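Okay, here's the structure, questions in a sec.
Left out: one protein chain. Kept in place: all the others.
Order of writing sets the chain letters: A, B and C. Residues in each chain are counted from 1.
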Amino acid sequence: MSDLRIGIIGCGAIGQDHVKRINEKVQGATVTGIFEINEKVSRSLGESFGVNVFSSGEQLIESSEVDAVVVSSSDETHARYVLKAIEAKKFVFCEKPLTPKSTDGRHILDAEIAGGKQLVQVGFMRRYDPGYRAVRTLLQSGSYGSPLVLHCSHRNAAIPGFTTPMAIQSSASHEIDICRWLLGEEYVSCEVLMAKNSRHSGSDLHDPQFLILRTESGILITVEIFINCQYGYDINCEVVCEDGIVSLPSPPEVLVKNNGKKASAISSDWKARFKEAYEVEFQEWVSAVKQGRVGGPSTWDGYITAVVTEALSQARDTGERVPISHMECPDFYRKK
Amino acid sequence: MSDLRIGIIGCGAIGQDHVKRINEKVQGATVTGIFEINEKVSRSLGESFGVNVFSSGEQLIESSEVDAVVVSSSDETHARYVLKAIEAKKFVFCEKPLTPKSTDGRHILDAEIAGGKQLVQVGFMRRYDPGYRAVRTLLQSGSYGSPLVLHCSHRNAAIPGFTTPMAIQSSASHEIDICRWLLGEEYVSCEVLMAKNSRHSGSDLHDPQFLILRTESGILITVEIFINCQYGYDINCEVVCEDGIVSLPSPPEVLVKNNGKKASAISSDWKARFKEAYEVEFQEWVSAVKQGRVGGPSTWDGYITAVVTEALSQARDTGERVPISHMECPDFYRKK
Amino acid sequence: MSDLRIGIIGCGAIGQDHVKRINEKVQGATVTGIFEINEKVSRSLGESFGVNVFSSGEQLIESSEVDAVVVSSSDETHARYVLKAIEAKKFVFCEKPLTPKSTDGRHILDAEIAGGKQLVQVGFMRRYDPGYRAVRTLLQSGSYGSPLVLHCSHRNAAIPGFTTPMAIQSSASHEIDICRWLLGEEYVSCEVLMAKNSRHSGSDLHDPQFLILRTESGILITVEIFINCQYGYDINCEVVCEDGIVSLPSPPEVLVKNNGKKASAISSDWKARFKEAYEVEFQEWVSAVKQGRVGGPSTWDGYITAVVTEALSQARDTGERVPISHMECPDFYRKK
Partner (left out) sequence: MSDLRIGIIGCGAIGQDHVKRINEKVQGATVTGIFEINEKVSRSLGESFGVNVFSSGEQLIESSEVDAVVVSSSDETHARYVLKAIEAKKFVFCEKPLTPKSTDGRHILDAEIAGGKQLVQVGFMRRYDPGYRAVRTLLQSGSYGSPLVLHCSHRNAAIPGFTTPMAIQSSASHEIDICRWLLGEEYVSCEVLMAKNSRHSGSDLHDPQFLILRTESGILITVEIFINCQYGYDINCEVVCEDGIVSLPSPPEVLVKNNGKKASAISSDWKARFKEAYEVEFQEWVSAVKQGRVGGPSTWDGYITAVVTEALSQARDTGERVPISHMECPDFYRKK
């Protein structure tokens, strides 16, 4: 079977990684075109990758040389390109978030359902991480009873220019998605507490922040978001169940004993942390698309994340516990 | 110097441990008398330990054969005996809680101040645990910047007969004390969330519970209390600071590799977990008393715990965030 | 660039894995032909993989439809096929061991040098494991001074039908190669000690065995080979240096706390343990071959392993310390 021809919209850091990943790691797919708003970058990438450079995302989507689309442009443009891809009846992989606005999420749901075929996958790569997958398998095994509490922490060494809202919109969206995927339940309420502010935060950021989510069956989820923890990129998830605790493993690192201690490295490189997850994600997406279907996180998952993000933002602004309400999941998105 | 003669009021499980501990592990002290409400137990202990059996706590306190008193009777009797010991101008070690009621705490504060001499120590043994002491030393070293968040979990394998209020009154009191000791700050507000209820909870207990405390400088403290976690007695404390994370160590255990896994034991025995702490606590108390002073947790610490316990109980009952207010710390109790 | 067309000789368990790996994981290569001595297996594989089935390894090597050859047939046939591939001037990847006999190793060295071009790579996949690579990087960083002792253990849960000689010939060959690669030194002597024999050993196997190797500069290497350790596949390597200890990490596994312990799994699946190493190995081999060169373990490495294997076998049979002597490394194989 010939390679799936992929066009990529938005070739900033992550977009360029996707080009390389698809060309060098993924079987059965080739990047054949790109669109990048920054023309200088655009031209240079076109040459170095040897691909078509389109003059707009829309043109790329419509091109007969593009079978499927990857959207990794700036967040607020996602919805537009995804809707266009649905219109063009092409499979589209959209980096998370699908959209920052739940109303846009509704539009995409409506359009996709109207088109009659599931075409959209959202880039929640953690679902492809072997660690999270192993945790989920154990939870579903039934050996540990019902989950009761999840303690998550999501820490970056330092991100310059980060603002208070981004902690929820950008960072926490990973936990919003992965926890409901681990538990198979939706959220019903949320709360946000500011921790004591780190002196490394910068003037536009309150850091760390502490989020609390509650699911339909009453499971409590806590998420510490710490953007400037200084020491490394560190993702933790401890699931407290009725009959035991299950914890996400950390990446393997050489153990060194020297200078009065034993130590192992914690990398600051968040891309490296989920490198394998990204590769499996794209490989599974390509393989599914070649079979004419979507296997990963859907428009529904993107919509829910937008709803929860809005509720959390409101909880942060008001200091109140905020109920989370969303439409019922359309049959269209239910796993048969 | 001759041995300090100690009388123990209340010889249930923990009281009997204290008798053995003082006689077998602590230098410079001997148990010379006991009072135990259960007469049968009382007589049998008197014989097996070879000590005087008093017919009331008051009699024991007043006896010329008792230099100092240990109170390990039921919680609601603590205040009475402590007040009596203050009246008798004898040093008194009171098991935690000093009292469940903050008003009683005020009475004891007033009496002790009126007597002009500090006589009371409260049994918060975790302050003597080498792990907590090491954490505190690191925090005070300044190497990690300011603490911002503390994540605590306090899990028991199973406690039959436990009720919902006891999770705060009995279990959480340890965290209430140890966190303010680690941080050197008082609390300003609290909140209690019920997690999903474990099927192992029993009808009178909601388990686990999740407590949130906030300190004067804004540090956020979270405490998961899980009475029936099934797997063992497991105490965790992770202090998230501006420049690093400091975590309480677990007890050392043999690592075994067999049957497809590597594993180490988690004991269910909470007394064994803090055995060294108890011994150091009593040794330091005896040594200080022989020097005519109190070195450990004071009436002030017992009063604050009662205040916070009441606020947490109110937060649990109302579902609201509750401010914590207490009198200012009298000079009498400030470390010079 | 078009795909490298690969023919695979020997399609037992590992050979079939290679077919799948090359077709599904490796970029730029396709398996186009196989030869397998078992005709029934041969036909069935030809159909299921959709590849040519050759009637002999020689025919496969000579075929114009095969650009490069993978040899994964039984050990004693390796030398014959490798020599044939050299004759045909085709790149050949030979599963370890290149040959059990050092004299055959000399023949291959001679033939390859006579041909004037390096064509042979030997399948020591551990050199591609991220853990071993990280250990080597740290050792070469100079931060830990000179290595002084290496403690290795190589344990399998159970291998039915294993014999005493195979512990050295089959299992230890991995450590023979990886330790000299980590250290950049050759061996000068060896010794073999039988540990107490496990009751799980079976009649033809003494298990575990304990090997001692000494390098040119005096570094001591110990290797415990334990074929029936029961609990899992467990590979350890601790490098004791002048200024610190560097240890190979174990694979990441979910940590579970339940039933009175905390535990993480140790898999028995040795293929899974080095899955990533195998993939990187083949990808790097294919990429290098397409550039007309060999980048990995060479005929020289295969020859040395045969020499050391023979010395260890003699040490085992005699109970003596045995010197290890080999020809000097030809310039042809020295990294420029």
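As a working rule, contacts are C-beta pairs under 8 Å (C-beta built on N, C-alpha and C of every residue); 3 or more make two chains touch, one makes a residue touch a chain.
Worth saying up front: this structure is predicted, and the values here are computed from it rather than measured.
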Residue of A:E36, A:D129, A:D234 or A:E310 touching the missing chain in the full complex: A:D234
Candidates C:E24, C:E39 or C:D243 - the one touching the absent chain: C:D243
Per the touch definition above, residue among B:D17, B:D243 or B:E284 touching the missing chain: B:D243
Hidden partner interface residues of chain A, rising order: 157, 230-232, 234, 257-268
Absent-chain interface as seen on chain C, which is shown: 145-149, 151, 153, 193-200, 208, 210, 212, 214-215, 217-220, 222, 224, 226, 229-231, 240, 242-245
Where the missing chain touches chain B, by residue: 24-25, 27, 130-131, 134-135, 138, 143-144, 243-259, 264
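Everything below uses one rule, namely that only the chains that are shown with their structure count from here on.
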Chain with minimal offset from the mean of all protein Cα atoms: A
Intercentroid distance (Cα basis), chain C paired with chain B, Å: 58
Multi-partner residues of chain B (each touching 2 or more other chains): 230-231
